[in-house]
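Shown below is the structure under consideration.
Missing here is one protein chain; the remaining ones are kept as they sit in the complex.
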Amino acid sequence: SDDEIRIGYLADMSGTYRDLSGPGGLEALKMAVEDFGGQVNGKKIVLFNADDLNKPDVGANTVRQWIDEKNVDVVTGLVATSVVMAVNKIVEQENKLALISGSASSALTNEFCSPNHIHWVYDTYALSNGTAHAVLQEGGKDWFILAADYAFGHALEADLTKVIEAEGGKVVGKVRHPFPSNDFSSYILQAQGSGAEVVALANAGADMVNALQTASQFGLSQSGQKLAGMVVFLNDVHSMGLEVTQGLMLTTGWYWDMNDETREWAQRYHKRVGRMPTMAQAGVYSSTIHYLNAVKATDSDDSQVVRSKMIETPINDMFAKNGKIREDGRMVHDMYLAQVKTPAESKSEWDLYNILRTIPGEQAYRSLADSQCKLIKN
Amino acid sequence: MTILFGVPLSVLLGQLLLGLINGAFYALLSLGLAIIFGLLRIINFAHGALYMLGAFVTLLSLQYLGVNYWFALFLAPLTVGLIGMLIEKYLLRRITGEDHLYGLLLTFGLALIIEGLFVKLFGVSGSSYPMPDALKGGFNLGFMFLPKYRAWVIVAALIVCFVTWYMIERTRLGSYLRAGTENPKLMQAFGINVPLLITLTYGYGAALAAFAGVLAAPIYPVSPGMGANLLIVVFAVVVIGGMGSIMGAIVTGLLMGLIEGLTKVFYPEAANTVVFLVMVLVLLVRPAGLFGKET
Amino acid sequence: MSDTIKNPEQQQRVRVERERRIAASRRNKIFFAVFIVIALVAPFGIYPVFLMKLLCFALFACAFNLLLGYAGLLSFGHAAFLATGGYITGFVLTEYSGLGTELGILAGTAASAALGLGFGLLAIRRQGIYFAMITLALAQLVFFMFMQSSFTGGENGLQGVPRGQLFGFIDLQDNLNMYYFVLAIFLFGFLLIQRTIHSPYGQVLKAIRENEPRAISLGYNVDAHKLLAFVLSAALTGLAGATKTVVFQLASLTDAHWHMSGEVILMTLLGGVGTVLGPFVGASIVVTLQTYLSNSPLGEWVHVILGVIFVLCVLMFRAGIVGWFSKLIQRNFK
Amino acid sequence: MSSDIILETRGLTKAFRGFTAVNDVDLKVKKGHIHALIGPNGAGKTTFFNLLTHFLPPTRGEILFQGKAITGTRANQIAKLGLVRSFQISAVFGQMTVLENVRVALQSKQGNSFHFWKSERSLNSLNERAMELLEKVGLGSFADTVTHELSYGRKRALELATTMALDPVMLLLDEPTQGMGQEDVDMVVDLVRRVAVGRTVLMVEHNLSVVSRLCDAITVLARGSILAEGDYATVSANSAVREAYLGTAVTDEVAL
Partner (left out) sequence: MNASNREQLVVEDLHAYYGQSHILHGVNMVVRRGELVTLLGRNGAGRSTTLRAIMNMVGKRSGSIMINGTETMTIPAHHIPRLGVGFCPEERGIFASLNVEENLLLPPTVRSGGMNLDELYEMFPNLYERRFSQGTRLSGGEQQMLALARILRTGANLLLLDEITEGLAPVIVQKLAEVLIKLKEKGLTIVLVEQNFRFAAPLADRHYLMEHGKIIDEISAAELPSKQEYLSKNLGV
């Protein structure tokens, strides 16, 4: 509609989710723009960025202003689910696009789906499904779920319970802890006392880290219980160290050390940022490149035109092979079951995961048949 | 096995013990807060940041100086205590005699600055501090597995708390402190160096927070935000105990740990809220808190 | 009254005083007129949604100042009223969209006033720091309720609240219409507070703040007077929250969090406690910084910068920015 | 007979933890009298005042004011009934003008104290009466002064003016001359005498010259109980009173 492509990057730049996406995600976005030469078909690419402070009103206000005043075409980043929900409403009202790579809630492409956003990297369903499936196959039947007591934790708990029960497992106990919590010893003790074979951590960020650390102090694994993290990010493992996290099974949408392509990109990123990218940061890059390609191909920045093109085109880049965007806005790609290395195995600071196997995209994500998305029913 | 309200007694015992250990942290932190409030009449919003500093000094002195845990146990409170003294001497001193709200605003600003800088320098994820070798492993108490370190926490915290209590309530120094709160000018006229007393007190309060920080380092993720969440609960503890009451801060700290522990078993969703419920109830019945003197 | 005054010196004094008051009130009127003109044209230069946010927080801070600055009560639980106003309005507008935006906002305000009455009855007997803490505790309980109950959407908040129409024909989806509506609400709240301060009730409130036992011995039911101040403040805070929800079309737990209670204290102190314009200025500074800093390269430094501002404010102009400014004016133009 | 007793206490007692400050006091104050309450330090005089005005709840006993029991009545209600107190430390509203101080007191009778929607101007109707009261205590020319700038003696006068604004039936004054120079003392004595016309006054006072000049009746309190009662001559002649309160050196001449 005008002679510039305008991209807004909205994320938590200073709070809990800073390391997951934050300034690093912005850097990934810049890399994508640079790789495009700073312009598409002669139209300059202009970036805006803002800190949402994890507050929905701040995020919504920023995006509204971007759209009203700066005529921003697409919003990327997007981490805290409450912020994303608020932003999605506005993006939908104004008929723009949102490319979500941080938020985990699978509801975004389920009951809250809209024709104006695409969910790129992972969601609660895929993460819990992947890990639970693998652990169940290894014979862990009795589960204890430690869930964060808010929408995200509840979603994770529900998705997880479904998988466990579908595959013949049993949830023998669960506890919902307040978000955030300072001390997890009580919950870990309850998990220990439950007699479950597997303790699932259906929480994220600081809470997950804290719970994991406590579990290791109370010798959960020594007493024969297995730990399964549902939402574990590279930055969590890195900051906790291998001593605490070793052996943890997790599902990831991407890992920097998978193949030459990923390594090459990750090294470039590392040079600029000084850290290895998380999957969310890689997702920002990937989704932006895909978006810009679609703009280039259609020579339009109309959200629906571009979206159709994005759906049409499979994603083949360092992030995903044969990734596909579905009608409900879910970008379906392969996920990976990983295990955290032992300190002895690890050869460098960021050498943290063993990739055990690939979970094909169709298996990893909720199938459209189960979807409540209004775009699908019609 | 005895069952109590649907929970085996042994589990309950374990939970109570864990609650007590958490309570020891509350006690240490609220003690420092109560002392600072007592003498400076300042609601020290920087207390959480000082606690965090204590943990970070421990972590960084290991990473960069190779200082071990036992040494950090002294080094961190000393360093943070000194920082506290500087804060008092160069900032808080300039607002003595003003409305106490300004102390709140100032310390809140300080907390924002300190925490913001640490986020910038170290990120938010937090790091873990290796467990000191001597305290690895644990005891099997029959009804639960008690990590050695947690046992050490409660012993260390209680000793420090009671030594502090004795100093303040049972020695001459303590009566200087209490009187200095009320009328510093007159105390000067009795020959007491009140400015020094105040600086040392704030420093000591800061050192207590840092001591709690050292104790926390091996069991909780060391992150810039670690103190901010705790702070508000610790305020509640001080108020329930009765502002200015040293014994109140200690006992209430332990008590709140226990109550929170029980809540985590019976209604975990409310674990963060129960302290405030208790606070409302206590203040309705005893307006000056459990141990506070009504004026 | 002048016929009872006999001596000329005294007559002179009274005249001077009266003139001073008239001059002051004339000056206030001019200020106010200038403000109105600026406010009316502002949305053509500045992004209206930002202005609306500013007005909502300014109303919040003004309502808080009524309590702290004029009744001497420090509440540390005002977030509860902001959130209640927001959630109730959001809920009413979403579920019963036929009711109209005015009624929705009214419902939120009334709910906050009712909650204020409840808080007040429990807390009003307590003093100083205990009052602050019991309001904090009650607000935490409210926070817990909002987090657990389903109508609030928990952590996700209430999204997509319709702005609806004013009086059934003015479309509030239009930012400019919405802006003037918000401006009207702000002015209503602001003027009500001014009136309250300078009313017979305001006088009694002032007396109570200065010497409570004496006020009792003059026959005043001190608790009831404080309670009224608390309820008024809660209601206006609820109004601010309700309006904010309509503007942003969402209500979230951020508003109920104790940080919000802290923030309004900071805004008020920053601007100047007990001054007419202080809360407005304080809120403007904090909101502007939060909004514009987060969009700038300094984004990561928001907290540090705010912290530095607070520290400097305490060390350099303790009476708040407005207090400091008016002292400056007094010194130079007297 | 009983109709000329305006205030009466029956067995009034206040015990603090393990210490009885006021013990079984039966006191009668006659209408129109200036009645002094004297006694050694710690005798319970201030506590007794606090009981009368319900700033403290009594442990036991009854208080009758104008024949009605007011034992459980709340502090502000007691003031409305016409029993108004002053404080041992001067109690004025420092940041308000002198006129406003009196106006606030006048407002109390008007019943508009909750009217937050009305303009301040609606209070101007009270100015005339307020000025009248100020003239009476000699503060007419200070009407627009901010109160904290007043001298100690004038604050005392202002306090009396605000008290008078309530048009009290009976005044309770706690050491009205404490800490004053002789000039101010004389002024206060004068004032009290003037405002007492048509009212009853009960006052605590250590300055015996004030007591002897002003008071119609005296009650001596010691260790919480009544030690002696009567007029100045009777009381000062009482040997128990001399021992507990006046001391040996005090002769009638010195006291006057």
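For clarity, chains are labelled A, B, C and D in written order, and residue numbers in each chain start from 1.
Here is the rule we use: a contact is a pair of C-beta atoms (placed from the backbone, for glycine too) under 8 Å apart; a residue touches a chain by one contact, two chains touch by 3 or more.
A quick note: this is a predicted structure, and the numbers were derived from the prediction, not measured.
Colleague: Would you list the chains present here that the left-out chain is in contact with?
Modeller: By the stated touch criterion, the chain not on view contacts B, D.
Colleague: Just one of D:P40, D:P58, D:G82 or D:P168 touches the chain that is missing; which is it?
Modeller: With D:P40, D:P58, D:G82 or D:P168 as choices, the missing chain is touched by D:P40.
Colleague: Among B:V194, B:A212, B:V234 or B:L290, single out the residue that touches the unshown chain.
Modeller: The missing chain is touched by B:V194.
Colleague: Residue by residue, what part of chain B touches the chain that was omitted?
Modeller: Missing-chain contacts on chain B: residues 172, 175-176, 178-179, 181-183, 185-186, 188-194, 244, 293, 295.
Colleague: Could I get the residues of chain D that touch the absent chain, sorted low to high?
Modeller: So the residues of chain D touching the unseen chain are 16, 19, 39-46, 88, 151-153, 175, 178-184, 186, 206, 208, 243-250, 254.
One rule holds for everything that comes next: only the chains that are shown with their structure count from here on.
Colleague: For everything except chain C, show me which chains still form connected clusters by touching.
Modeller: No chain C: A, B | D.
Colleague: Which chains are in contact with both chain B and chain C?
Modeller: A
Colleague: Can you work out the whole-Å distance between the CA centroids of chain C and chain D?
Modeller: 41
Colleague: Quick one: report the Å distance separating chain B from chain D, using the average Cα coordinate of each chain.
Modeller: Spacing between the chain centres: roughly 49 Å.
Colleague: If I count partner chains per residue in chain C, which residues reach a count of at least 2?
Modeller: Correct list: 300, 302-303.
Colleague: Indicate which of the five shapes (line, ring, star, complete, other) describes how the chains touch one another.
Modeller: Drawn as a graph, the chains match no named shape, so other.
Colleague: Which chains touch, pair by pair?
Modeller: A-B, A-C, B-C, C-D
Colleague: Please name which positions on chain C make contact with chain A in the complex.
Modeller: Of all residues in chain C, those touching chain A are 47, 49-50, 53, 147, 153-157, 159-160, 175, 244, 248-250, 252-255, 290-291, 294-295, 299-300, 302-303.
Colleague: Touching chain D in the complex: which residues of chain C?
Modeller: That would be residues 1, 4-7, 9-10, 13-14, 17, 192, 195-196, 198-204, 206-207, 210-211, 213-222, 224-225, 228, 232 of chain C.
Colleague: Under the definition above, what is the set of chain C residues touching chain B in their complex?
Modeller: Going by the criterion above, the answer is residues 74, 122, 125-126, 129-130, 133-134, 136-138, 140-141, 143-144, 148, 258, 262, 265-266, 269-270, 273, 300-304, 306-311, 313-315, 318.
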